[in-house]
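All protein chains of the complex are present and in place, except for one that has been dropped.
Order of writing sets the labels: A and B. Residues in every chain begin at 1.
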Amino acid sequence: MEAFDYMRPTSVADACAALREAGGTARALAGGTDILVQMREGKLRPAALVSLRDVPGLRSVRREQDGGLTIGAATRLIDIETSPDVLRDHAALAEAASWIGSVQVRDRATIGGNLCNAAPSADTAPILIAYGSSVTISDGRGERTLPLEDFFTGPGETVLEPGELLTAISVPPAPAHSHAKYYKTFRSAMDCCTVGVAVLVVFAPDSRLVEDARVVLGAIAPTPIRAPRCEEMLRGKELDSALMASVGALAAEEARPIDDVRASAEYRRVLAEVLTKRALAAADSWLQKGAGA
Amino acid sequence: MKTCIVRRGLPRIDAVPKVTGEAQYTVDLKMPGMLIGKILRSPHPHARIRSIDVSAARELEGVLAVITAEDVPGTLFAFMQVMADKHILCTDKVRYVGDEVAAVAAVDDDTAEKAIGLIEVDYELLPPVLSVEDALKPDAPLVHEDKDSNLGFEVERLFGDPDTALAECDYVAEGTYVTHDLAHTCLEVSNCVVKWDKKGRVTVWTNTQAPHTQRQEVARLLGIPRANVRVISSYMGGGFGSKLVTDMKAPIAAVLSRITGRPVRIVNTRSEEFTTAKTRYPYTIHLKTGANKDGRIVVRDMTVIGDNGAYHDKGPATINFSAMMFGTLYNVPNIRAVGKLIYTNRQMGTAFRGFGNPQMAFATESQLDELAEKMGMDPLELRLRNANHAMETTSCGAEVCGCAMTECMEIAAERIGWKQKRNGADGTVLRGVGLANMVHTGGGGRFYGYNSTEAFIKLSDDGTVTLITSALDMGQGAHTAMAQIAAEELGVRLGDVIVLSNDTDLTPYDLGAWGSRATFMNGNAVFEAAREARLALIEAAAEMLEVPAADVAVEEGRISVKGSDEKHTIAEIVDHSVNEHGWTISGTGRFVDKLPEGYTIKSAFAKNIPCFSFGTQAVEVEIDAETGQVHVLKVIAAHETGTTINQIMAEGQIEGSVVQGIGFALMERLISEDGRIINDRFLDYKIPNIGDIPEIEAVCVESEGTKGPLGAKGIGEPGLVPTAPAIANAIYDAIGVRFHELPITREEVVKALREKRE
Partner (left out) sequence: MKRELHLTVNGVSYHRLIDTHRTLLEVIRDEIGLTGTKNGCGQGECGACTVLLDGEPVNSCMVLAHEADGHDVVTIEGLADGAVLHPVQRAFVETGAIQCGFCTPGMVLSAKALLDRNPDPTRQEILEGLKGNLCRCTGYVKIIEAVQAASCLLDEEEPS
């Protein structure tokens, strides 16, 4: 690893100032599980690492009055996985976090790190987007907020400017009569980069009618992407196996996968179809079990 | 046979140091003044070296030596010296991505890394041959220009008249089967520390499976007398065949150490381990099997084309060995085995648990099921009708002594629920069961022209027993097994035995840990040494107690006299003998595996094997047809042990091999792009993790007739051999798709199912 400046600011303002002063290649360091690997491989050569370990206010999960969540960006994945506040109405997020790596990784890796690393396969992104989440970015002087789905601009790239820090993720309350699910394949292996599908299905009360739906595909395009045609196909219809199959097939079309050492583009489309179908089936079986009762 | 120590699943003698972190592996060694060595490796699969500029590297602060080919002996080397084709550092050409070009020694890792980056090599790129097909084309570039072609080795064995048999038999199955490069992925990467003393003796600390042969290899490479080389191994983080033949790290570190006057450590990075630590030989196997209506398999005809990689290693031995197993299983009267190894500009192969047998078994045991289908016969029934028998010499000359093959098949089939589940008899869709047999050596081989070893035991006046054995424990538990055998024969407790090993200055010459030979070979020697020590102990007791030797017995560390209640400890007897008479009590054991009459290395073929281990695995799988995921639900692995020395350790060997077999069947493959391996990390080269394993039932089947110590035979490798074909056969039973290539990935399953629908 090449040498770098290492700083330990004690406030968001100081952290942003440190990032700004160090220039474009400085990185905020939270869990380090992505950054350190990339530095070892020479893919990342930051002039400075600004550690967030001593910056207060970045590590928490808070349930708001309306049932939404405010999550500090440096909250560890293990804490999201096990947080009663997350599990209460946003269990799919806890489950998505639990897919990542191993316990050892999740004891360090943070939700903010997962988002800022901006791998096309970032496992927390699809479900957060499905929930309609937004992110808060600080530059030490002021803040801005934007929808998470606008946060990513390319593989490994976000809207963050030098001197900016992701500070919080806001997750809206789960709509009534809704079920969300993140599906990734092959739980047993520590896969990080095959396909991930998140769906949020809002049903009309006591009905199989889909009032609203959000379908988000991960690892199947340069950034996590919504599948608007899938969502359109679902709205206003009764969820049944024929519909699930059609939406799955459409997801395969909306995907924009690449070939790489982990899987071929063709197989990724197959997975997009299967996982979308199964995520919808999960919503369906939740409904069957007398959901929302 | 009554046993007290053997057959019990006693905890291994090195378990506590390992579980407390006390155990030192060679990678943990620290020495004053130790430098870090690093190797500059070729980034190209095939290129001429025009020039190397090391000046910037030499000038870097903290760098104490930089070497290229002109600084090292010009020895050409290969495991078999007649096939020598590799220099310590490349002279004029590089032949695969990873080939050693230069090396540095520096004060720390970062500096060494930086220095490597400062070495400038001017390469003239040459067209590479990156596949066997390309290498065999008439105008193919030559990997080694001093050879006529890229054919590195070929052999043919013939028994009976295969052509006539094929023409005349009732049923023939024919097919081509393909396996690819696999990495051993030992958790401890290959590493060494090398140091010279003032007398010109060099010591190599390294995680090797064969200290004595590596000592010879290092001496040969450096051009120094063997007496000047000492090899010391330690606790070892896995071997599986990857650490049998030396690689260039030891001689490179030796030269760096000689120049700098300081110890030099070289450790593979994990990426280097994936890309240069040598692989399982990829095989393409063309196979024909013929049988008659009566169910008897009468002919097997195999051509193996192996990708040798850029340089020779254990390739010829691997091909020969798989041919021997091919000839032995089922005692088929007409056998043709043709093997070829082709040079390519790719990573070298080496020994890997199973030694060609897993690749070959995938082909033969898959084809047997295909043949059974043609015959309208149950695949289990076909195998039962052709089982090998004890005390039989096969048509290719294999001398089978103990054999429990039929019993293994019956156990495996019964416990998997063969009758109930085969052909969807239980009504499930997408589930299936499959079966495969294997034979392997249970005692190494006579390939060097001999197969023998020694052991030495001495008794201390405090009652402890010191066993000096060349048995190499790479994690498989050899030292524990040896201690158990010694304890059993000597009549002491396991805890009384101290094992000394791992040092070529101390231990008798031995060929090392391979071919599942430690239990059989080293065990026999230890048994003999213990027997001699026991006799000496009895004599000393007789003298001390003034009774006839015939009246003295030794059991569980106590000496007793017939017709008396007297009991004495071993300590008492030895103490008396040593301190009253100056007589030490010890025993030497030598086991010589007697060569069959008329044996020659060239013609011996299956007569190279002193002891065969048979086994059967039955597997149940369930296919997720949409994703292509093959879930292995259950594996019954019934393997012969002759006599099980340590039940828990034997199960551990079987379980570990089965899981490696699952990796071989479904997951593992090194993937290259333009000759460069691109999945050189655990994230992308997937080996089974704890969530990937099925329910595994390891069954140790005992039998009589084996000449191993207390009737035991080896169990280190057999568990890996039948797993892949059993899985392939189970997949066929589940979804009616036959796979001829490994690994059977999800993508392949999805593709095959789609094709089947169309």
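The definition used in the following text is that a residue touches a chain if its C-beta (ideal position, glycine included) is under 8 Å from a C-beta of that chain, and two chains touch if they have at least 3 such contacts.
Computed from a predicted structure; not experimentally measured.
A.B. asks: Touching the left-out chain: which of B:A23, B:V155 or B:M377?
C.D. replies: Of all options in B:A23, B:V155 or B:M377, contact with the hidden chain holds for B:A23.
A.B. asks: Go through chain A and note every residue touching the omitted chain.
C.D. replies: Within chain A, the residues that touch the unshown chain are 1-6, 8, 29, 32-33, 36-37, 40, 49, 51, 53, 78, 98, 101-105, 107-108, 188, 190.
A.B. asks: List every residue of chain B that touches the chain not included in the displayed model.
C.D. replies: Per the touch rule, chain B residues meeting the hidden chain are 9, 11-12, 14-25, 27-28, 30, 184-188, 235-238, 240, 269-270, 474-477, 648-649, 651-652, 655-660, 681-683, 687-691, 693, 696, 698.
Basically, only the chains that are shown with their structure count from here on.
A.B. asks: Could you grab the centroid distance between chain A and chain B? Build each centroid from C-alpha atoms only and quote it in angstrom.
C.D. replies: 45
A.B. asks: List the residues on chain B that touch chain A in their complex, please.
C.D. replies: Listed in rising order, the residues are 110, 626-629, 671, 678-679, 682-684, 686, 689, 691-692, 746-747, 750.
A.B. asks: So in the complex, the part of chain A that touches chain B is made up of which residues?
C.D. replies: Interface residues on chain A, with respect to chain B: 1, 185-190, 192, 261-264, 266-267, 270-271, 274, 277.
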